[in-house]
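The structure under discussion appears below in the form of structure tokens.
With one protein chain withheld, the remaining protein chains of the complex are depicted in position.
Think of it as A and B in the order they're written, each chain with its own count starting at 1.
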Amino acid sequence: MVPLFLRRQQNILDYALSSLWRSRFKNLGIVIVFSFVIFMVASFRLVVSGLDRATQELMDSVPDIIVQQMAAGRQIPLDDAVMHDLDSIFGIASIYPRVWGYYFDESNGANYTVIGDARFDTTTEVAGLGIEYGTEIIRSDNISSVIIGQAVKTHLMLGERRTFSLFRPDLSLKSFRKSGEFNHDTALVSDDLLVMHIEAARDLFGMRPSEVTDLLVSVTNPAEIETIAKKISENIDGSRVITKRQVTKTYRAAFGWRSGFGLACLFGAIAAFVILAWDKASGLSPDQRREVGILKAVGWQTGDVMTLRFWESIAVSLSAFGLGYGLAWVHILFFDGILYRPVLMGWSVLRPPLTLVPVLRIEDLLLIFCLSILPYLAATVIPAWHSAMVRPDSVV
Amino acid sequence: MKISLDNVEKWYNRGESNAVHALSQINLKIDGGESVCIEGPSGSGKSTLLSILGCLITPTSGVALIDGKPLSRLPDRFLTLHRRQTIGFIFQQFNIIPELSVLSNVTLPLLPLGLAPSERQKRAEELLEKLSIAHRKQFLAAKLSGGEMQRTAIARALINDPPIILADEPTAHLDTKLSLDFMEVMMELKMTGKTIIITSHDPLVSGHQLVDRCLRMRDGMLEKRI
Partner (left out) sequence: MRPSTLFFIIISLGLAAHLAMQYAAGVQMHNLGASEKQMRLLVKRFGLSDVCIASEARYIRHLAVSDPVSPYMDHPGAIEHFPSGSFWVPKD
């Protein structure tokens, strides 16, 4: 047996829904606009959650410690001899020097990431790394082997060609021979990469033979990362030591505020919508006043009328929330967030393929709920109290 | 279900420049099962008196008792409950919601009571049968004739089986035949023991055999009994 309270609520809900249906075009319009606002907000949050998930999955494998050199507050190359300064630190498992730079391709405005790897030789393991092929590795003065990302291949317009040239700082050309490509599946981390031997990278950037930009340090006991990082910074003057913990913040910052910036713009839309809802709910048309008067005259109490308005608002906002949030999922899951990719991916020329998998996070759901349904309920139910006070004798 | 008004007064906008003394020194006693007609010209206070009896408004001073309950001291919530349980009000303008069907209009008072749809429909259909309007139950109220609208209003007023029926100028928009039909319906209700109070300046109503007593109002006061 259904309790009386629930039966009452269901009766009033029936009336609320039929009342909404009577002005269906107007109410459908409200639902559509409201859904759109929720869709925009939810899409943002889902893109961020998808990015978060993607990066968090990967960033567990980042180096324990990265060591860079600073001078006058700016990063400069360091001499690989400083590796010897770290010999005395207990707990370091390995140190690899690296040249890590950026090559700006003026012909197309693309920025490539160049990694000069000291271990890049004939024993480079390609299996499992998603490198399509990696056979001969050439290290000569005339032509160097390189493994490139898919976006690099596209922007260099290589096609079937395997050789290309890049400019050194003195504008002489350095030749490369493509010995491998990172496959499409790894584009999220490899799309803009040119990985070569460290000497080739030094040659490309006009660096001295012993110069490196980073040292990659791995430690034996992960619990000691912070301690070892501190010792490294003490041993190398002016060094900047970045630990794994600091790296794993990754894109949360950029996309946190990018999505926050977008959300801030959307707040305007949400606020405008809520003000509109308040305005709509505050003024009763003569017909609406009359209806409230009739309801009260036939025995509906003020509380019943407010319950009616509450259920009307719930029906509208819940429908809009379901539709907007659902469409946001479709947008991200099946269309890879196509509407927001330009905003979140900036103005770069290189646009890696990105498969975003949205993640259902309670905090996102609550945020969207609090930003949409609660303000709408407040904007419609509070004025409803005023309209529910219509005296029946004034209208009937 | 006795009705008693003792020195009831009703002011609108008292103390302001547009103050209206709608009712003055109203003393009235109506027994259960009695049928009373209140006559008077427009602006004499008939509707105000009926609104007080119908628990739509409370008197400014004086004591109004329905079945021993002092209306003037009841908060709005209890007034509504009292109205729901005790009064069936047939309005002059009918006050039917035009976008709803006849059935939906009639069952409006039952919604907050939590009755199941089948129960509501059963009660409404019984009444509509009695009032010979069952064949129009699914029609939108906007498409009804004047007589059909009034019968819908009557059905709505009776849906809670109230002991007191109030009708404000019920024949104002009806022709003679429909007016007589209306009075027949009221007669049947009187036979079931209901108290009926009708305001009207239609002699067809005041002179009908239904009416036990006819009172005249003028300028907010009850004149002598006719």
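Everything below uses one rule, namely that a contact is a pair of C-beta atoms (placed from the backbone, for glycine too) under 8 Å apart; a residue touches a chain by one contact, two chains touch by 3 or more.
Note that this is a predicted model, so its numbers are computed, not measured.
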Shown chains touched by the chain that is not drawn here: A
Of A:192, A:291, A:304 or A:364, the one touching the omitted chain in the full complex: A:192
Sole residue of A:33, A:143, A:158 or A:247 that reaches the chain not shown, by the stated touch rule: A:247
Which of A:164, A:182, A:273 or A:340 contacts the chain that the document leaves out: A:182
Option from A:61, A:107, A:142 or A:285 whose C-beta touches the chain left out: A:61
Chain not shown, touching residues in subunit A: 10, 13-14, 17-18, 21, 51, 54-55, 57-63, 66, 68, 70, 73-75, 96, 98, 102, 110-113, 115, 117, 125, 128-130, 149, 151, 182-183, 185-193, 195, 214, 216, 240, 242, 246-251, 253-255, 257-258, 261, 315, 318-319, 322-323, 325-326, 329-330, 333, 343-350, 352, 354-355, 357-360
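Just so it is clear, only the chains that are shown with their structure count from here on.
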Distance from subunit B to subunit A - Cα centre to Cα centre, in angstrom: 66
For the subunit B and subunit A complex, residues of the former touching the latter: 51, 56-57, 76-77, 80-81, 83-84, 89, 91, 93, 95, 97, 99-100, 104, 108-117, 156, 160
In the complex, subunit A residues that touch subunit B: 4-5, 7-8, 11-12, 14-15, 18, 22, 290-291, 293-304, 391-393, 396
